[in-house]
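As you look at this complex, bear in mind that one protein chain is not there, while each of the others sits in place.
A and B label the chains in the order they appear, each numbered from 1.
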Amino acid sequence: MALAAGARVQARALLRPWGRAPGLTGLALWFAGSRVLSAAPGRTPAAGGGGPGARCFGSPRVLVEPDPAAGMAVMKLRKPPVNSLSLELLTELVISLEKLENDKSFQGVIITSDSPGIFSAGLDLMEMCGRDPAHYAEYWKAVQELWLRLYLSHLVLICAVNGASPAGGCLLALSCDYRILADNPKYTIGLNETQLGIVAPFWFADTLVNTIGHRAAERALQLGLLFPPAEALQVGIVDQVVPEDQVQSTARSVMAQWLAVPGHARQLTKNLMRKATADRLLKQRDADIQNFVSFISRDSIQKSLHVYIEKLQKKKV
Amino acid sequence: MALAAGARVQARALLRPWGRAPGLTGLALWFAGSRVLSAAPGRTPAAGGGGPGARCFGSPRVLVEPDPAAGMAVMKLRKPPVNSLSLELLTELVISLEKLENDKSFQGVIITSDSPGIFSAGLDLMEMCGRDPAHYAEYWKAVQELWLRLYLSHLVLICAVNGASPAGGCLLALSCDYRILADNPKYTIGLNETQLGIVAPFWFADTLVNTIGHRAAERALQLGLLFPPAEALQVGIVDQVVPEDQVQSTARSVMAQWLAVPGHARQLTKNLMRKATADRLLKQRDADIQNFVSFISRDSIQKSLHVYIEKLQKKKV
Partner (left out) sequence: MALAAGARVQARALLRPWGRAPGLTGLALWFAGSRVLSAAPGRTPAAGGGGPGARCFGSPRVLVEPDPAAGMAVMKLRKPPVNSLSLELLTELVISLEKLENDKSFQGVIITSDSPGIFSAGLDLMEMCGRDPAHYAEYWKAVQELWLRLYLSHLVLICAVNGASPAGGCLLALSCDYRILADNPKYTIGLNETQLGIVAPFWFADTLVNTIGHRAAERALQLGLLFPPAEALQVGIVDQVVPEDQVQSTARSVMAQWLAVPGHARQLTKNLMRKATADRLLKQRDADIQNFVSFISRDSIQKSLHVYIEKLQKKKV
């Protein structure tokens, strides 16, 4: 295990956790996003993007392209510019997933971004800043809910990581069954919370430990490392790195492989491997919410977030 | 970690988990086995196979070749054609192991197959099909017993994997202290239960996690992967891959290395590392038996097993 390499990228990542989008960064992008979205008429839920004859559905921020013949659907995050996980996006993701889980035509879902370049910038700082405790609690419960849904989903979840994937974006990928990363040095992935002065909660850490082992996780979490593709593969935070234009097709062939396994046995096996980790959160879900609320409500944290957000907004201007 | 490679072999393995023996496969082989065994006069327990002057002992299905000068014995599975783990074989393995453990001349055992080409095809489906609940319970208790004995044995157990080793055969290997696999692409190893539509019990999974880590185990178990030698080594499910004709000699030199360690300290250390995993089963042994009995008694499972067995028997004809 040569763990040293990942460390090199940390400094760059401090202010721009998604490592892209010069001029338009982070939260500021989130604001811009609403406009970009409404100005993109070709991207309404019912419009193109699915295969021939496929009828897309979904919700404003989650495009679902069903492929019942293949027993699967593609679920695209569509909250430009950076797919930050707002309360609305979280809720729509859970609802879309639930719909697919309840429809027996689907045994698998490919999760990807509708805006190649950024998979997801992670949790939405706007939901954590200048709001009241009730809002923080509601938001955190939604974050927990998405993780629990993904991590224990009986569906095969393949993550086609077609862009940068810091913090909550990385958690989303880690909660799937298989991760394919586009080979672009700008597409870094990792739980870089410490770089923002915050702490990944224990169940983020558990999910990372389950994926890359205790030592690599300890180092990555303390340093807030974002791994570029080659290092991401080496440390095991993704399973495969492929050229950018092959991410979706690779995801489809991997999916076919997973769907060839008898489904019921595979689902029970997945549950066997993941239940204990999910139970750790379920047993202290309310306490975890209270922790988050009291942490995020601190004056010092609110102040840092505020400064950080202002910096991003100035950058935009 | 490049985990993708192992996946390539899964499809092939679905119907022939031991990946060999064209025409004579699986359970059908198990029936043929009794005849083959009785037709092989040179293979009676007291006959050849041991070193010069070594007196072999053992039982009908387990040949033991003692080498007291080296402080060890070789234990050969001899239930042709595929060493399926029948109730009788399980019982004889436990008894042979117990005898060696109680004889202070022996500090180590090399476990291998008397029929190179197949190490063990795993649990014997005939014990799980068309019998009554009491039989299923007795059988499962014997499977547990063998694992507990092997996993916590104070003897050094080196596994000379000289053939295919799916499912229960892989568990047997994983329960040893060191695994040497013959370098033959047909000799795949893995817990491929999901491919048969069944689920490896939690203690199979625990044993795999302890060997290759959580992530690799999760993927291998969900997909029911059988790893050919190079991939088996890379993922860590075996410790060494050597040319087929060097498996036994390598096992002997590795054994010498292990036996050079002060025995009492080594035994206590092994126990320290494995007791918690064994205790998980010991604490719920009866519940685990009940689980197995009720799972295997289901009409749907019995029907699949029946179809599967018939298919194998037709192949034989």
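Convention: a residue touches a chain if its C-beta (ideal position, glycine included) is under 8 Å from a C-beta of that chain, and two chains touch if they have at least 3 such contacts.
No experiment lies behind these values; they were computed from the predicted model shown.
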Residue of B:L85, B:C129 or B:I212 in touch with the missing chain, whole complex considered: B:I212
Residue among A:L63, A:A217, A:A251 or A:L312 touching the omitted chain: A:A217
Candidates A:C56, A:L146 or A:A205 - the one touching the absent chain: A:A205
Identified contact with the non-displayed chain, of B:E92, B:D177, B:E218 or B:D288: B:D177
Those residues of chain A which, in the complete complex, touch the missing chain: 1-4, 7, 10-11, 193-200, 202, 205, 213-215, 217-219, 221-224
Touching residues (missing chain, whole complex) on chain B: 177-178, 209-213, 233-236, 239-240, 254, 257-258, 260-262, 264-266, 268-270, 272-274
